[in-house]
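Working notes, beginning with the structure itself.
Only one protein chain is missing; all other protein chains are in place.
The block that comes next holds chain A.
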Amino acid sequence: MTLVSLSGYLLFISFVAYLVGTFLFGGAVKGSKKDEASASNKRWGKAAITVTIIGFATHVGYFITRWMASGHAPVSNMFEFTTAFGMMLVGASILFYFLYRSAAIGLFALPIAVIILGYAAMFPKDIQPLIPALQSYWLTVHVITAAIGESILAISAVAGLIYLLKNVDLTKRSKGRGWLEFIMYTLVLVVGFIVVSAGFGASGYEAKFTYVDKNDKPAEMVYHNPPLFGMNEYEAKTEGVMEPIAEMPPIINAKTLTTFVWSILAGSVIYLLIRLITRRRVAELLQPLAKKANSQLMDEIGYRSVLIGFPVFSLGALVFAMIWAHEAWSRFWGWDPKEVWALITWLFYAAYLHLRLSRGWEGRKSAWLAVIGFAIIMFNLVAVNLVIAGLHSYA
């Protein structure tokens, strides 16, 4: 067995372990009566954290073996970075489990890690050699530190989500209920993306087009799902594929748009099915799982994770980033979109920390802020890499 295939197997074991761990954590918060449950809950909790730690260990094993195989830290493209981010998110939730013994954090963090891993797996998994700009030990130092910071910050969103699920009244129509359901819908959309990519990928769908790019140069594009949108002045090279519904101007990447729309379609169908079958909102389905969590504790975890994550994020995503940018691009700051969005993330959490000083910003408002913070981090990971072109666009 080669190192590469070994690393693949280890990653798969982690994926399964996180799924199993989620169900075990479910057992740790179940129970009709609050007092009776604790002994059985504790057993479930112990099993859950054990499985989670095993999954995390194999995940680290994946990371190390892939590093050995490629000779560089496996954080150099979308698949590698996103997978590593998932690993650190699990690591952070283990840390917070031991800090606060909260099963709820594990219960909600693990499925998010599962979705992140699924999302990562939709990108090319082959091991790529490093382009000149990435040939630096700062790749290892900067990216890993930034990812650790982001994963700790993400825990605050997990705690925030639990807080909201518990405290937002889902029986009455309100802004909070709408937005909470919107978060759930977004999560389902990511699942939709995975279903679409994996589905068309398994069927081996391919449609090749030539087009004229924004510099008026001929170029080629291969779609892996039926082309809803065509590139600028496209011409089909594969026979028997569907005719794109609309042609896009050269600045819009019609392939990305196509994947995006397919994901929304699939995600919406899945979401509607859930609603039709269960006759309830997704938030309502999850609410019982959050009922046992202590709001004060969730608020505390939310605040604490920002406190722990913010310095790490500052160090990795700004300070180390500046040092590397100075070595590689001759300036420590250049207003590249990725840099700007790292700054935006930093400013946002700085605002969070200052708002926490004011009365009335604990609890619900903080929980919303934490969720928004995670959305910004995800935007920087997904949209800035794939949509806004810049020096950091790799995938």
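Observations, loosely collected:
Throughout what follows, a contact is a pair of C-beta atoms (placed from the backbone, for glycine too) under 8 Å apart; a residue touches a chain by one contact, two chains touch by 3 or more; residues count from 1.
By definition in this document, contacts and distances are computed from a predicted model.
Per the UniProt record, the chain missing from the shown structure is "Cytochrome c biogenesis protein", taken from the list "(2Fe-2S)-binding protein", "Carbon-phosphorus lyase complex subunit PhnI", "NADH-quinone oxidoreductase subunit M" or "Cytochrome c biogenesis protein".
In the complete complex, the hidden chain is touched by one of A:Gly8, A:Pro226 or A:Pro250, namely A:Pro250.
Across A:Lys46, A:Arg101 or A:Arg280, the residue that sits in touch with the chain not pictured is A:Arg101.
Set against the missing chain, the residues A:Ile53, A:Ala69, A:Leu257 or A:Leu386 yield one that touches it, A:Ala69. Although one chain is not displayed, its contacts with chain A can still be listed: residues 2-4, 34-35, 37-38, 41, 69-71, 100-104, 124, 126-129, 131-133, 135-136, 138, 214, 249-251, 292-297, 300, 303-304, 307-308, 310-311, 314-315, 319, 322, 326-332, 335, 337, 340-341, 343-344, 347-348, 350-351, 354-355, 357-359, 384, 388-390.
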